[in-house]
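A single protein chain has been omitted from the complex, and every remaining protein chain is retained in its original position.
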Amino acid sequence: MNTFDVAAIKADFPILQRCFNGRKIVYLDSAASSQRPEAVLDAMDTYYRTTHANVHRGVYAIAEEATRLFEEARHAYGRFVGAPDPAHEVVFTKNATEAVNLVAGTWGRANLGPGDHIVLTEMEHHANLVPWLMLSEQKGFSIRYIPVDRSGWLDLSDIDALLDGAKLLGVTLVSNVLGTLNPVAELAALAHAQGALVLADGAQFVPHMATSVTALGCDFLVATGHKMLGPTGIGMLWARRALLEEMPPFLGGGEMIRDVRLDGFTPNEVPWKFEAGTPPIAEAVGLAAALSYLEGLGMDAVRAHEIALTGYAMDALQHAYGDEIVLFGPDGPSNRGGVLSFAFKDLHPHDISQVLDAEGVCIRAGHHCAKPLMRKLDVSATARASFYVYNDEQDVEALVKALGKADELFGIG
Amino acid sequence: MNTFDVAAIKADFPILQRCFNGRKIVYLDSAASSQRPEAVLDAMDTYYRTTHANVHRGVYAIAEEATRLFEEARHAYGRFVGAPDPAHEVVFTKNATEAVNLVAGTWGRANLGPGDHIVLTEMEHHANLVPWLMLSEQKGFSIRYIPVDRSGWLDLSDIDALLDGAKLLGVTLVSNVLGTLNPVAELAALAHAQGALVLADGAQFVPHMATSVTALGCDFLVATGHKMLGPTGIGMLWARRALLEEMPPFLGGGEMIRDVRLDGFTPNEVPWKFEAGTPPIAEAVGLAAALSYLEGLGMDAVRAHEIALTGYAMDALQHAYGDEIVLFGPDGPSNRGGVLSFAFKDLHPHDISQVLDAEGVCIRAGHHCAKPLMRKLDVSATARASFYVYNDEQDVEALVKALGKADELFGIG
Amino acid sequence: MAGLEDLYREIILDHYRNPRNRGELPVPPAHRTEGFNPLCGDEIVVYLSVTDGIVEDLRIGGQGCSISQSSASMMSAAVKGKTTAEARRTIATFKSMMSIHESTLDTSAGLASDPEIPEGVSSEDSGLDEDPSDELRPPSEAELTALGDLAALQGVVKFPVRIKCATLSWNTLAQGLDEIATSA
Partner (left out) sequence: MAGLEDLYREIILDHYRNPRNRGELPVPPAHRTEGFNPLCGDEIVVYLSVTDGIVEDLRIGGQGCSISQSSASMMSAAVKGKTTAEARRTIATFKSMMSIHESTLDTSAGLASDPEIPEGVSSEDSGLDEDPSDELRPPSEAELTALGDLAALQGVVKFPVRIKCATLSWNTLAQGLDEIATSA
């Protein structure tokens, strides 16, 4: 495993060098969106400065080069998640949310109807809830939910009944609120035994640990560029090639067709069949650079760092505040991603975040696009710190210290 | 009107400074995708280096700032197209194609059924054809087409019959193949008289001339960032606020909801209701910079330059090659956008484009995502040169000269 | 750059720690109105008892951040015992204070700031769903003085995402008064 030099990594991220009130920013909101290293910014800038042209079909040199870079990014992401056929199994979307909508709007629309049911979990992000709720209104299938227990794990006691006859299991690999690392490989085996397909939401997983779609055993995997050192404006769907071939097209337009007549059209081959209109070209170039950067660090090292830092943070917070801080989600950092939601005294998460901001510490307060889970936890919002490759122990110390300030300000005395 | 200093403008575009084989690139493919000035690249780079965070809900300073920049970009685009309520009528999508799909998938899905019909034109880009073909397969309405006549104009002799009882008229403002500037304001009046809504495809119009949705009289307007000096990964839908309010949501996920329960959800206000998941944030920042750049030039000046240069090119090509070159589309540069499709002797467009590339001249060869129009013109492809703010007479001369090389290479004599 | 002390003034913290008029009123005869802040999911409940055009009593329920709680507390103190017309005037003044022009703000917080902020973009328009007909002129000196303690909330406008917190209870009160007026 690579050793991890966080100071050197931090130096690669321009925004982390900025000073606010004489202090460098402490960015603990990578679960919402990560920052980007120079290498990613340079790749995109260089692309626009030297090579930009619309992809596919162009005969001239920069158009060919743009096409090559774009398709190589697809290939690179395919390899990054261990796709058996990287050139044909990755669809670029605008974000992870569109990727789920794509699955719902094509596979789901074609395969789900009255009497059918799918299984989701109570800890899904809205991205993996709302598309199915919308489709179920139109198609009349039902949705069952795997409950979340008090310690932040999926409660699998009724899993057989839930999955019995299900057409799809949709599950997040890592909860963006609780941090829970779900046992997706096991769940996928159970789901497949029932003939259900498995959609894994990798938005909080793919950026943080080595990913193998074959080891996970999923049929669909979604993720998003901006949470993995890449740009906004690009998301990724991986699906088994055979599935993609069967699925009807999603959005209509240029690139996704082979032929168009006034009375009909023939779709293109996969994966282009699912990419209507000009794709996120510069964004794909940026994503490829982000993948190279992460591969340079080594995904096992990334994960080891995350476990170590999350463990350090859990200890530090509990040491400093004892019972006054409640950490949501499973015990043991290796059971979780680098996401730490907490309640601190009776302070409101937005007040906490506001005071932390004044101390240069960026955390997120809110429902984290997981309202059903908030209801389950019986809170309207949580405060959430999240870690990535550029975070270190000092960042955690800054968090602990800033929480003390919040306490001082709001405390009764 | 501003005067136009093309040399100064050219200098703002890094890619146009690059040398290939000792020659600066002559980029004549802006109808496929434009290039970007320093100001746009800087805006995005600076955003990532100083301000990036996910938008909406974040309480800390950079998240607030990112949100402000993002919403200001929306506002700026709204003003750019003369929207009556710029803050609430612009939806950011990933490209123009998604914007048409959004209208089809929400307004169309809710309002079109068996017995209904919509009207399109034979010169539509696939982006404004395929979404409707796909929906008509599902919903059973029919599509009528306004034909294109031999000189590249819409043939309006049967327009009353075509529009009679129609629910929608979808028409491109400028043809991306013929250059034809369609009389959309007149068509919109006729369509509205029949109770039809009007979707205007502005992908080739909004970048090139002052746009006023109220003067055009359309109900929906789509455009795309990468054709107007902006980044890839962002498209724009403008629609009347009242229409947006009525339309059901499109994609489901975070940001587009107000509340989510396990059994349903409440959508957000417009325009956020239509923006599921993390939006193209840096792309919106880049778009805003592109709009500022264009406003700095003055859209009337941009249009005047385009007319002048297109006229110059039409004259130069006809002067050099007479009957051996066929220019598609209407006569008179003020009847058209800066798009020039042509056939040259019996040379194949791809061979022309290939030879031109070796001369450093980038033009597009192909069906330009307008296959039905290709059939109508009875060609499988055309060669197309297209102009933008950074093109000048020398670029046209380079095109004329390079065509001579192609002739030399392939000519029998 | 706006400092925390602009947001969390002492008087605000005091109302947060010791909320006035917190609780419920029996419904009926009192009127109950709920307000919801979609940005954070917090909820406020305003109980109103209006007789002969006078706000005889009101109570505040629900939960939210310190800004929303203290704003509600101050509001309750400001309108209790007033006529509904006076209450509406106070609401209008308060809301005009909250929807001050963006150009008077320093939201850039030390960051690269766009010099071309469009005229007339109120901070509330940035991502929020405020009624665009809201009056946008900044309040006059006299009006600010009339607001008393409430003027302490002026600092909130420097923190755009928190404006909704401050206005939540006021919008709810306005809605309650409307409901009472139309049902009367």
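A few points about this structure:
Which chain is which? They are A, B and C, in the order written, and residues in each are numbered from 1.
In the analysis below, a contact is a pair of C-beta atoms (placed from the backbone, for glycine too) under 8 Å apart; a residue touches a chain by one contact, two chains touch by 3 or more.
Note that the structure is a prediction, hence the values are computed from the model and not measured.
When the full complex is examined, the chain removed from view is found to touch A, B.
Touching the missing chain, out of A:25, A:76 or A:103, is residue A:76. Considering B:9, B:154, B:184 or B:355, the position touching the chain not shown turns out to be B:355 (whole complex). Looking at A:14, A:58, A:105 or A:179, the residue that reaches the missing chain in the full complex is A:58. Interface note for the absent chain: among A:23, A:68 or A:401, the touching residue is A:68. On the side of subunit B, the interface with the absent chain consists of residues 20-21, 348-351, 354-355, 358, 365-367, 371, 374, 380-381, 409-410, 412, using the contact rule stated above.
Where subunit A meets the omitted chain, the residues involved are 46-47, 50-51, 55-59, 61-62, 64-65, 67-72, 75-76, 79, 85, 87-88, 258-259, 268-269, 272, 288, 292.
Following the convention adopted for this analysis, only the chains that are shown with their structure count from here on.
Each chain gets one centre point, the mean of its Cα atoms, and the points for subunit B and subunit C are 43 Å apart. Our note on geometry: subunit A versus subunit C, Cα centroid distance of 36 Å, whole angstroms. Touching of two or more other chains is recorded for residues 20, 350, 354, 365-366, 371 of subunit A.
Contact with two or more other chains is made by residues 1, 39-41, 109-110, 159, 162 of subunit C.
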